[in-house]
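Written out below as structure tokens is the structure these notes cover.
Removed from the display is one protein chain of the complex; every other protein chain stays in position.
As written, the chains take the letters A and B, and residue 1 is the first residue of each chain.
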Amino acid sequence: MIYEVFRQERKGQPFQHAGSIEAPDDHFADVYAREQYGRRGESAALWIVPRAAVLEIDEFVDELDRNYHRVDGYSLKAKLKEARERAGTAAAAPDS
Amino acid sequence: MNEQEQQLLLQIADDELILGWRDSEWTGIAPMLEEDVAFSSIAQNEIGHARGLYELVARARGTTADELAFDRTPEEYLCARIVELRLMDWERTIARHVLYEEADATRLERLKASEDAEIAGLAAKIDREEAYHRMHAAMWDERLRGEQRYLRALDELRPLLDERDGHTDELAELWEQMTVVRRSVPGATW
Partner (left out) sequence: MTPKEQGFLEDVQAGGQVETTDWMPEDYRAKLIKFIEMHGNSELMGVLPEREWILRAPTLQRKLALTAKVQDEVGHSQLIYRVVEDLGKPREQCFDDLISGKSKFHNVFHYPTKTWGDVGVIAWLVDAAAIISQKALLKCSYAPYARIMKKICWEESFHILHGRDVILTMMNGTDEQRELVQEALNRWWGPLMQFHGNPIPREDDPMYVWRIKSQGNKEARQQFLDGYVPQIWELGLTVPDPKLRKRDDEGVWEYTEPDWDELKHVVTGHGPKTADRLDLRRRARENSAWVRSVVLADAA
């Protein structure tokens, strides 16, 4: 059975995929992951998961380019300039 | 540390050293790659334990761990016969591993209760590492229980656990290999 190994470098850090090992069961997988990804004390923690339990998602649909909920959907430069001019502050403040 | 305590520590150190040396022979040729890596750590730990124990005795005697590990003659080692055997088949390697870990656990418990703080402290450290060895041994024992060759190996090796009178030729052969570089330029630093 293939187990995927995720490791946490230090407490507080995210768990990242580190590799995979072959083992007959959870007990062996524990021992082998510990050795391959922790014998030098290089990991604070490990998660091991049978590969079959991992659901992969790698296709995302965004056909209509929905930028209303992203930062790149908001360009305020022109509106800000107009608003400042109206309030008479254009000469005093730098464009931001 | 009195002479009796030194002898006991040397006995354990010699067991760990020779067993570690034997176990390290699997590095590179174990049955599975993942197991190879795991078993090599066990071998390294055993040698590390031997080193810790030698260092305690060495300080009491005014010598070094390396001198105790390498510069005695084969007859002077205090290891049990079981660790001297070259067992390059997995069933006997695991059988020895299982039997040794069990016997060693009992021995370590006594050492942890020593009045000497240094000895008790080192024994506790060793025991914490040995917990993983015991886990590994139990794991393999469970897997191989159904195999005749493994059960035969346990029967064959169990009686040797307590045999400490005299050494096998295999120890002398191992010692030759262990010390060949060291003896090639006596007194040199490596």
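Heads up, the rule we're going with is that a residue touches a chain if its C-beta (ideal position, glycine included) is under 8 Å from a C-beta of that chain, and two chains touch if they have at least 3 such contacts.
Predicted model, so just to flag it, every value in this text is computed and none were measured.
Trainee: Based on the whole complex, identify which of B:I47, B:A123 or B:A153 touches the chain you can't see.
Mentor: B:I47
Trainee: Of the residues B:V37, B:L99 or B:I119, which one touches the chain left out of the display?
Mentor: For the chain that is not drawn, the touching residue is B:V37.
Trainee: Can you say which of B:T73, B:T106 or B:Q177 touches the chain missing from this structure?
Mentor: B:Q177
Trainee: I need the residue numbers on chain A that touch the omitted chain, in ascending order.
Mentor: So the residues of chain A touching the unseen chain are 1-2, 18-25, 28, 35-36, 40, 50, 52, 56, 58.
Trainee: List every residue of chain B that touches the chain not included in the displayed model.
Mentor: Interface residues of chain B facing the absent chain: 21, 24-25, 27-34, 36-37, 40-41, 43-44, 47-48, 50-51, 54, 65-66, 69-70, 88-90, 143-144, 146-147, 149, 174, 177-182, 184-185, 188-190.
The rule is short, and it goes like this: only the chains that are shown with their structure count from here on.
Trainee: I'd like to verify one number: the distance from the centre of chain A to the centre of chain B, where each centre is the average of its C-alpha atoms, in whole angstrom.
Mentor: Each chain's C-alpha centroid was found; their separation is 46 Å.
Trainee: Show which residues of chain B lie in contact with chain A when the two form their complex.
Mentor: On the chain B side, the touching residues are 32, 34-35, 37-38, 41, 132, 135-136, 139, 143.
Trainee: Note which residues of chain A are touching chain B in the complex, please.
Mentor: 21-24, 27-28, 31-32, 34-36, 39
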